[in-house]
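Excluded from the complex is one protein chain; the other protein chains are retained at their positions.
And then chain A:
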Amino acid sequence: MDYALLWFVLLGVLLAGYAVLDGFDLGVGMLTPVAKNDHERRILFNSIGPLWDGNEVWLVTFGGALFAAFPEAYATVFSGFYTALMAVLGALIFRAVSIEFRSKFKWGWWRGLWDGVFFLSSLVASLVFGVAIGGAMVGVPLDERGVMRATLMDQLGWYPLLVGAMTVALFAQHGALFLRLKTKDELRERVDRWAWRLHGAFALLWIAVTVATMVALPHALTNFAHAPWALLVPVLNVLAILNISRSMKKGHELAAFFSSGATILALVFLLGVAIFPNLVASSPYPEHSLTIHNAASSEKTLWIMSIIALLGMPCVLAYTTVVYWTFRGKVELDEHSY
């Protein structure tokens, strides 16, 4: 069995898990301004209160698994995108701090400050993740050792920024659809209006990214020739996007949220198809690219990790389900709320 391929797929699963789960709580962060008063803002914070920490673990595990399975790619990406990564770290720290600390004091300026930080850090994290993915699609300059030789400005082309904008809209839409499940009354109506706007914005940006990819990055499409069955995914992607508006219109809250989750899954899958077999594509010297084979750990390590994943993932899914089930339903504030 090709363990490197298996771990390419499993990393995709972890990344998709992160994007679907933390995607909605980043989106909730970007929707902070929708709330009109402190009570409403607390509802937003508490809608993700018991969930955000577990969602972020998907990212931590993705990082650990990348380190273990493809250390070359981990080292190259994390050191090469140094400044961007520091921005992400700062954003994730400030986000956690704002959730944890905003409700601890009642002063208006205090809460206002952390509301602003929560909004900004959620926006920055979403944007940088999107830009990084766009950058991965384009490729980065690597030397023969696989070390990235690029400044921050080299990493910020128009295409990565476009993907970044789409990611922001996608997560914000995902967050709004999640909040439709968690809020009621007047707040729910306002969230609903924003869900429509963000859905529209995402759909437009999705079309822009799709066209841009076909025109400017033809190499991203070559794998479809080897695996025509994968063309099914873009079709499902379109259906999922259409189903968001259909479900919203019909008032099927859960179906709309799941459709948006399915959209994210499809996009992560398409990312995998676009870059395979590269993990970090080198441009302009494609022969320096880090692939799933030259960047991989030894067979033995990948095998051990497969056992770890086999034992661990069912447990992870089990208690993720328990937690989401326990905290289902509309948000009610109580003494344990933020």
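Quick note on the criterion: a residue touches a chain if its C-beta (ideal position, glycine included) is under 8 Å from a C-beta of that chain, and two chains touch if they have at least 3 such contacts; residues count from 1.
We take it that contacts and distances are computed from a predicted model.
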Protein name, per the UniProt record, of whichever chain is missing from view ("Thiamine pyrophosphate-dependent enzyme", "4Fe-4S binding protein", "Sensory rhodopsin transducer" or "Cytochrome bd-II ubiquinol oxidase subunit 1"): "Cytochrome bd-II ubiquinol oxidase subunit 1"
Absent-chain contact - pick from A:V147, A:M214, A:V235 or A:L254: A:V147
Residue among A:G54, A:G157, A:P234 or A:P277 that touches the chain left out of view: A:G54
Contact partner of the left-out chain, one of A:G12, A:G27 or A:G80: A:G80
Residue numbers in chain A that touch the chain omitted from display: 49-51, 53-54, 56-57, 59-61, 63-65, 67-72, 74-80, 82-83, 85-86, 89-90, 92-94, 96-97, 100-101, 104-105, 144-149, 287-288, 290, 294-295, 297-298, 300-301, 304-305, 308-309, 311-313, 315-316, 319-320, 322-323, 326-327, 334, 336-337
